[in-house]
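Every protein chain but one is kept in place in this view of the complex.
Moving on to chain A:
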Amino acid sequence: MFRSRDPLQPSYRPFIAPAVVLIAAVIVFPWVFTLWMSVNEWTLGGSQHFVAWDNYARLAHDTRFWLSLLRTVIYTTASVVAPLILGTVAALVFHAEVPFRGALRGIFVMPMMATPVAIALVWTMMFHPQLGVLNYLLSLVGLPAQAWIFDQDTVIASLVVVETWQWTPLVMLIVLGGLAAAPTEPYESAEIDGASRWQQFRYITYPMILPFMMIAVVIRTIDALKSFDIIYAMTQGGPGTASETINIYLYNVAFSYYDIGYGSAIAVVFFIVIITLSLALLWLRQRSQWSL
């Protein structure tokens, strides 16, 4: 209040006002309304009445929900770890001075920018048990043909392959940013002291890029938990419910069964899971910085 009268500190509120209104309408309002729907029995095009915590109580006994949660945990863990390792290796490669680095980096980034549905469609063809190119490639190296996304035992692993292919570039970019910001002096002195390349990585590079790897872990975790396009376009949660993660289950409850009250309760719990995990990881990241 007082500050805005200071001529050198003009009020910047008018600049923010339109965004505040817009965010209130399309972001905050849906949050609040979701909370309200979650304490109602509410079907799309049907009746609506207040039921307090019933939806949440129902959730506690919903086996399909707990199984989808378990699948989400498995899917997310694999979809964080694999891109983290591959992305870090790729960043170390891209950090070296090589010809055409810019162009090659552009190609490397393409999977994460491409339209997920389009990608899912081509992967579906590649996974085809008889006509797919992947089983042909397996046969070239003498491995047995797989049913990939068409078998409930391999569907999650196959989807993780696609997710990893798609999102390894993001980890690479973040870690590459860390490498670019790192000073070169420690390497020079390590060279003089006769440190091996592995020792240089382990004791110089790794501690310096660890905070960046942690950022990648946080972002990757959020995105993998929320993963929808790839899974829905390729399997719709199938075969059966073998690849039904929380997000897919939530979609089915809300828009296949039109049970939006219950769907909202799932959304609220899902949101809490994401926030809790993100905060835990951010806390870990703080610690990883202190240990430097």
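As a working rule, a residue touches a chain if its C-beta (ideal position, glycine included) is under 8 Å from a C-beta of that chain, and two chains touch if they have at least 3 such contacts; residues count from 1.
Criterion: contacts and distances are computed from a predicted model.
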Taking the list "Carbon-monoxide dehydrogenase medium subunit", "Phenylacetate-coenzyme A ligase", "Carbohydrate ABC transporter permease" or "CopA family copper-resistance protein", the UniProt entry for the undisplayed chain gives the protein name "Carbohydrate ABC transporter permease"
Cross-chain touch to the chain not pictured, restricted to A:Phe108, A:Phe150 or A:Tyr187, is A:Phe108
Touch with the missing chain holds, among A:Ile85, A:Ala147, A:Ala190 or A:Ile215, for A:Ile215
Answer key for A:Val39, A:Leu69 or A:Ala90 versus the chain not shown reads A:Ala90
In the full complex, chain A touches the hidden chain through residues 7-8, 10-16, 18-20, 22-23, 26-31, 33-34, 37, 44, 89-90, 93-94, 96, 98-99, 101-102, 104-111, 113-119, 121-122, 124-126, 130-131, 133, 136, 165, 169-170, 173-174, 176-177, 215, 219, 222-223, 226, 228-229, 232-233, 247, 250-251, 254-255, 260, 263-264, 267-268, 270-271, 274-275, 278
